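The complex appears here without one of its protein chains, the remainder shown in place.
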Amino acid sequence: MKVYRVGILGATGTVGQRFIQLLDGHPQFEITALAASDRSAGKSYAEACAWKLCGDIPPAVRDIMVEPIDPPLDCDIVFSSLPSNVARETEEKFARAGYPVISNSSSYRMDGDIPLLIPEINADHLRLIDFQRQKRGYGDGFIVTNPNCAVASFAPPLAALERRFGIESVIVTTLQAISGAGYPGVPAMDIADNVLPYISGEEPKVETEVQKILGTYRDGQIEKADFTVSAQCFRVHVLDGHTAAVRVKLKKNSTLEEVIQSMVEFPGLELHSSPKHFIEVCDEPSRPQPRLDRDRGAGMTITVGRLFPDNVFDYRFVALSHNTVRGAAGSAILNAELLIERRII
Amino acid sequence: MKVYRVGILGATGTVGQRFIQLLDGHPQFEITALAASDRSAGKSYAEACAWKLCGDIPPAVRDIMVEPIDPPLDCDIVFSSLPSNVARETEEKFARAGYPVISNSSSYRMDGDIPLLIPEINADHLRLIDFQRQKRGYGDGFIVTNPNCAVASFAPPLAALERRFGIESVIVTTLQAISGAGYPGVPAMDIADNVLPYISGEEPKVETEVQKILGTYRDGQIEKADFTVSAQCFRVHVLDGHTAAVRVKLKKNSTLEEVIQSMVEFPGLELHSSPKHFIEVCDEPSRPQPRLDRDRGAGMTITVGRLFPDNVFDYRFVALSHNTVRGAAGSAILNAELLIERRII
Amino acid sequence: MKVYRVGILGATGTVGQRFIQLLDGHPQFEITALAASDRSAGKSYAEACAWKLCGDIPPAVRDIMVEPIDPPLDCDIVFSSLPSNVARETEEKFARAGYPVISNSSSYRMDGDIPLLIPEINADHLRLIDFQRQKRGYGDGFIVTNPNCAVASFAPPLAALERRFGIESVIVTTLQAISGAGYPGVPAMDIADNVLPYISGEEPKVETEVQKILGTYRDGQIEKADFTVSAQCFRVHVLDGHTAAVRVKLKKNSTLEEVIQSMVEFPGLELHSSPKHFIEVCDEPSRPQPRLDRDRGAGMTITVGRLFPDNVFDYRFVALSHNTVRGAAGSAILNAELLIERRII
Partner (left out) sequence: MKVYRVGILGATGTVGQRFIQLLDGHPQFEITALAASDRSAGKSYAEACAWKLCGDIPPAVRDIMVEPIDPPLDCDIVFSSLPSNVARETEEKFARAGYPVISNSSSYRMDGDIPLLIPEINADHLRLIDFQRQKRGYGDGFIVTNPNCAVASFAPPLAALERRFGIESVIVTTLQAISGAGYPGVPAMDIADNVLPYISGEEPKVETEVQKILGTYRDGQIEKADFTVSAQCFRVHVLDGHTAAVRVKLKKNSTLEEVIQSMVEFPGLELHSSPKHFIEVCDEPSRPQPRLDRDRGAGMTITVGRLFPDNVFDYRFVALSHNTVRGAAGSAILNAELLIERRII
């Protein structure tokens, strides 16, 4: 198995740390470059990074010198977890310099020629890459993105429903974890004994990204899925794990059994980071719960529960995933594995 | 001003304690009897009660001897915060013995001849009392109830919309506080770093109670409001204050301005416990928040925010109220004040 | 009663907000000036301040224009809650310009000629003011300070013991609230499901301030109390209320009864903000608790519990106070009231 040399842009942040943790011991990737803001550049990673995950910084990266976030970096692929305000310009530079840029940032997600991927759902959107290269003159480089962490939690069960029954409307209310805001992120004074009814920019992202992900590739473009989406997004006192309360109106009649079946049987992939079960549907009335279910499938499984007929729409359910694994770093790594399997990298 | 002698059923529980706190210094009521389970009966209230509210037990009730929960009690009115499994039989006994029973329990809420009151919204439902007395042979006694704590948080803005525009459908997702489960209630092991997607019996209560509250009195009966309701109910890590994320489809067209106006101008009452503003609509993007807004109007105001046009339905908003004040004890006390004003007591 | 015109330095911060809340309706003070960093200056207080306390900004201050933190300000007295890095220079400017500066900052606390006050304990330290004015050439102005919020919670019971029995050694371990770090302060990612064993600069402050507070005024100087102090300071997941676990070795023999008596009988004051009980000693085995006891005496009472003989030292106990009231703004206001009573202002 070929080992690719990997660089991480934004290596000291919350998602950057998760990239490092998840890539430690990965058979296909070796971290050879770490880039972060000027404040960190020039220090060893161990000096530059205020590590916030359980356990220690993996020994293999402790002594890597952090570099400025500019090409060239000594690597074959870059993972980007840059804040969106710097991502647009910087990721472009790397793509133009010939790097596959696998980005967790929101900057390019909605651009017409950039794949917004959940590999199990829309791997065929990779066909955009040729058009992207041509249009933007990137040469060997390109950009692919993964969705917003909240979208990652409920797009999979919706994909199952869309494929089998067609969706007319979706109303989703999210209860999102603190880690989704990065570090320092949410002040404890704001969230202790509290709920925040607002996450800047989140509701529009959630409403539009899911339409693109479930959209159809046609002639170098993605036709967005034609269902309407309403999102209300809350921050709650949970460290990791986004919960989504979903109601969905379908185009075709369906029984509860068929609905469950569509999710359970939705095919997964056989990539290194793929979970054994892409979507698990649980019976217990009080599941899914973030603390108990976020680590299912090493944080890559979507857990669905409380799936019932709804009084207003057709069905309601609760979906949950790990927001910094399936919703961020794990998702980007899965994208890279897919690109290798499809021989695009 | 006449002072009524009050008894509290379930005086040592979470809502019972809140009754005592809110009645301390109330100009119309004096606590003269406290009743609780056999375990407590025969002790002074100070001995029997594990007081969980800030501050001390009001001196006026410390030495009252707790009695068994059976009539007669030395009082003119009883407030009941009995658990639903014992409430049905016990409240009946008190009504039959001639007491006005002002109940926070769920047992009788949906009975056809029992008012389910939010005084600002449906005071005319009090006309059921005559039918109730006749049908049940209660004599002077009767039962009135207040709604489930989650319903109390979003029924008021819905009432404003129903009255002005008519409602077709409501989809509500609640984020409910720990205190709603009483004491000991939710184990810390279950809710720390977690969200619970299930509250036993809650979703059906929320879906049906709001239809009755907004229903129309006709000939000794309440015709339920004809809109459909879908509720998903979550427990989150907040001590007090239930938050509701609401989407609503209206029967008539309306502008955002009219919608805001309908809520802000919805008339309140002038009872002792009425807040200055029944419904407050706030502009700040990150409000309402439980910790900052639950005590608005001494816990009796409904705070609405994030009121916007919706992609799927007509409008979305977030509503919040204090679940053990407006959602329980405060609500029952307001009912008693209404009954006095209307000379039913 | 004369009303003094008051300015607040650092008006938009956590303690500044608490000043405004506590001064609202105060019979001796009227807020006439608010000063904050350049970012806020020139805006109305309502625009400049991200209000984080329950309830709304008091109407009386909403429209006051925030000014830069420089004399002159249109007021008779200034309260300062400046961060320590700017407090030293700025408070000096105000004192030199003739203002009584009543400071919650740590900058001047340990200076030999600056009173570090807990009015109930060491009001005679006010005699330093004459020496201070002379030495520093302040004219009418002067600086007085109140202690660190952690010290405020356990210095009062120690004062009771020192006065009656003499103290040889104190070992104190604090469990401090999130609000003590201001806003944004502690990131939620750091304190959720966690304890922080380190608060920058806190342990030395705790160890030295208590010796000065319990010290003796002699000839224009404070002779520090001669007992030794060891402090370990932790941050825990509590919004307000610092808890201190104390062991103390006394110079004289004493019975548990005498020890309790020394605390309960320690005389309070009759100032406007004085609590009815300066120190309350509670019997219940599981008290004091921050959430239940921090608001005792409107946040100005010290609650002591779990007072027992100790295996290693003489006695152990747990003390608690509200860190932003008794430990900060409330304490400074009490200092101002004392200065007025003593006709120093």
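Just so it is clear, A, B and C label the chains in written order, and each chain counts residues from 1 on its own.
One rule holds in what follows: a contact is a pair of C-beta atoms (placed from the backbone, for glycine too) under 8 Å apart; a residue touches a chain by one contact, two chains touch by 3 or more.
Everything quoted here is computed from the prediction, not taken from an experiment.
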{"item": "Per the touch definition above, residue among A:Glu91, A:Asp113, A:Glu162 or A:Asp193 touching the missing chain", "value": "A:Asp193"}
{"item": "Identified contact with the non-displayed chain, of A:Arg18, A:His242, A:Arg296 or A:Arg326", "value": "A:Arg296"}
{"item": "Chain not shown: contacting residue from C:Leu82, C:Ala150 or C:Val170", "value": "C:Val170"}
{"item": "For subunit B, the residues touching the chain missing from this view", "value": "14, 52, 178-179, 183-193, 237, 239"}
{"item": "Absent chain, residues of subunit A that touch it", "value": "52-55, 192-193, 291-292, 294-296"}
{"item": "For subunit C, residues in touch with the removed chain", "value": "169-171, 173, 175, 192-198, 207, 228-230, 232, 234, 236-239, 241, 243, 245, 247, 285-292, 305-306, 310-313, 316, 318"}
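Criterion: only the chains that are shown with their structure count from here on.
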{"item": "Contacts common to subunit A and subunit B (chain labels)", "value": "C"}
{"item": "Length of the line joining the C-alpha centres of subunit B and subunit C, rounded to whole Å", "value": "40"}
{"item": "Whole-Å gap separating subunit A and subunit C, where each centre is the average of the chain's CA atoms", "value": "47"}
{"item": "Touching two or more other chains - residue numbers and ranges from subunit B", "value": "192-193, 239, 291-292"}
